[in-house]
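Of the protein chains in this complex, one is absent; all others appear in place.
And now, chain A:
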Amino acid sequence: MNSYTEWRIGLLLTFALGCASRDVFSEELLAAWVSPKHLLVHLHFDQVTSASRLHTSFPHAIRHLVATIPLHDVELSLTAGRWRYKEWGWPLVPVKAVGAVLDATFHSGLEAPILDAHWAALVNALSGLSCASLSLLQAPGSVSGGGVRVQELLRLITSGGNNWAEGPIGITGQRLHAMLPHEPFCTENLTPWLRLLPCRDQGGLASLLRHRHTVFGAEYVSLSLKLERIAGADQGQQVVRLVQTFTLVLRTAASPQPHLDAPPPDMNLDLESILGARVDHFCPAAIRSEVFLAEPQGPASATTWAAPGGTASCQPEADEARSGAAARVASVLPPLRRYDTLELLEIRGWALGLRLPSPHPQLSAQRREAAGKETQVDGDGWAGRDLQVVTGPGADLLVERYVTGAGLLKGGMVLRMERSAELRARLADTRSSGCDSSGGGDGGTCASSVVCVNQVFPWYVRPWMHTLLVLYDGQNPLPMQKVSLRSHLVAQQVRPAVQRSSPGVLDLCLRVPPTVAEVQLRIAFSKAFLTVFEYPPDAHRGFDVPAALVSYMDPFYALDVQWRAHTEGSLGNGGVEADADGGVASPLLRALSRDAVQQVFSGGLLVPLAAPDFSMPYNVICLSSTVLAVYFGAIVNLLTRRGSTDASSTPERARASTRGKVLQAVLMLVLFVALALYLDAELRERVKGLLTGLGFPTH
């Protein structure tokens, strides 16, 4: 322990003396229960460097990447598994689509071929750095660019500007976006990612990932690498920040309990034994290394904001709204218990020894009524009523996407978005208090009732825009009713696909009144025929359509949230206060309190396309049948053809014509036998063997 302290003092002194090392590394971990059996573990590693060549801990490969490619920022994420919104509620940390997602913003003013060259260099470099097959993205057919960033659009609407020509505000740059929905995620992606950390997985919090079987046996695993270039304090100084995050949701083995309200006694609550790995050493390069454990909240502190029926029946006053907002934020961002890794290691000597708070299962009043007499048996054999832990709110928005239609020529896609009652109540409230209550028309659009959908279609799935149907749900008991797109469309950007060159992008922002609970988007598409060399090796599996991105603005997240540290004695409502001073500076916490724009990725979509029969026997049969058909056709045609003279032909001419026919038949036979011998080596050998057997010399 002494040497560790000396290491830290040494490093701090080095910084103080302004030596060449200007690399700052910090690591944090967040653990929270998302259900009685599922634990969310989120690791956040932050490295900042201002040096250009001499590094103490920042990876050289990343610095070189930033130096050679004109990037503002790039984010690569690899995910396996889906976030179950219904069971786990709203995610504390950003959740990505399955597979690989790559987002890069280049400097503005680059011409198209140069931009393509830089993009190709970037994806190849990242493919080597992450051991993923990202080099498939260098084909222009997979990249969608030039789409509007939803955050900018929503901010534009909020700021009151309805003019599209103003252009997006914020960082200007050319944004390119690409997704690989079928990209697997396994140990080989984790290995190079860990190599970018100063202590890899030998020291510090990353050593909790050492048991790969547990990590990749989790129900949701996601890894992300974010690189950004920040303007430094000095003029011309380039500061580069590398943020690496790792999220996993583990299912902890818990034995079934007959008593539903009490937690199982032998439930494993030790973080390190759940993950199967221990933190043995502290990472000396880390200037801060902290662990945050989320305290689950009982139903008493849960939000009671839900208005029945989803309609706001009362108009709360301004300060009530604010306290309600604070309560809402407090329930979403739970109180966190903070630990310092070094202190934990010094206490115990060889491991963190962190005991997680127990996820006490409680039945909320609403759900108890809703469940009624229904019994629900889940995987562990817990027969009983619906168990939901109230650690946070339920999912605000559920997105579902599926393919309709039969056959290999046409199909349809349906995107369903469902808003929870709480969200609708919040939006109704904001609208009545802050925005124009006129709703439609040109009098301005309230940002809280805008929902944006971004969908990329590969070029071989061709949507027909005239078949786009938008359905809102009507008041009960009316079914879904169609709405006119023109009156509800706030903004749109449709970029049709260029065959074999670029995908089609559909960007729609719709005005959805707060009373609407369900929105459906339906579109019909037709499928293209691909040439035989364009099919992937597993063509019969189908073709993936990248995930749709649904964004909306949640006004309560727009509050300026600051985390404040409480002393040990008073925990109270947790450390969430809208306070200006005394805030805790933590990259993870800053990332948790996201901005107002909420994004949800839909699930994957598999579209079966017509594929030829690729099998070798089929092709051989086709070829040989064709040859035989031509041969027999020619022979039959030859033999049944009548000469120009008919009944009055003399015997000599008849014999001559017969001889001619026979000669032609023999010529045809010889030609085809020669062709067959040329094509088929086995036949050649058999014939050679036959000839040798008969005594003819063959070379």
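Rule of thumb we're sticking to: a contact is a pair of C-beta atoms (placed from the backbone, for glycine too) under 8 Å apart; a residue touches a chain by one contact, two chains touch by 3 or more; residues count from 1.
Assume contacts and distances are computed from a predicted model.
Novice: Considering the UniProt annotation of the chain absent from this complex, which name among "28S ribosomal protein S22, mitochondrial", "V-type proton ATPase subunit", "Exosome complex exonuclease rrp4" or "GPI-anchor transamidase" applies?
Specialist: Spelling it out: the chain absent from the display is recorded in UniProt as "GPI-anchor transamidase".
Novice: Give the residue, chosen from A:S35, A:T105, A:S127 or A:Q174, that touches the chain omitted from the document.
Specialist: Checking each option in A:S35, A:T105, A:S127 or A:Q174, the one touching the absent chain turns out to be A:S127.
Novice: Where the complex has a chain not shown, which of A:P113, A:G407, A:P537 or A:P617 is the residue touching it?
Specialist: Counting the whole complex, the residue in contact with the absent chain is A:P537.
Novice: Out of A:S52, A:S108, A:T187 or A:N637, which is the one that touches the chain we can't see?
Specialist: Only one listed residue reaches the unshown chain, and that is A:T187.
Novice: Where the complex has a chain not shown, which of A:G217, A:G660 or A:G689 is the residue touching it?
Specialist: A:G217
Novice: What chain A residues would touch the chain not displayed?
Specialist: 6, 9-10, 13-14, 80, 120-121, 124-125, 127-129, 131-133, 135-136, 138, 183-188, 191-192, 194, 210, 212-213, 215-217, 535-538, 614
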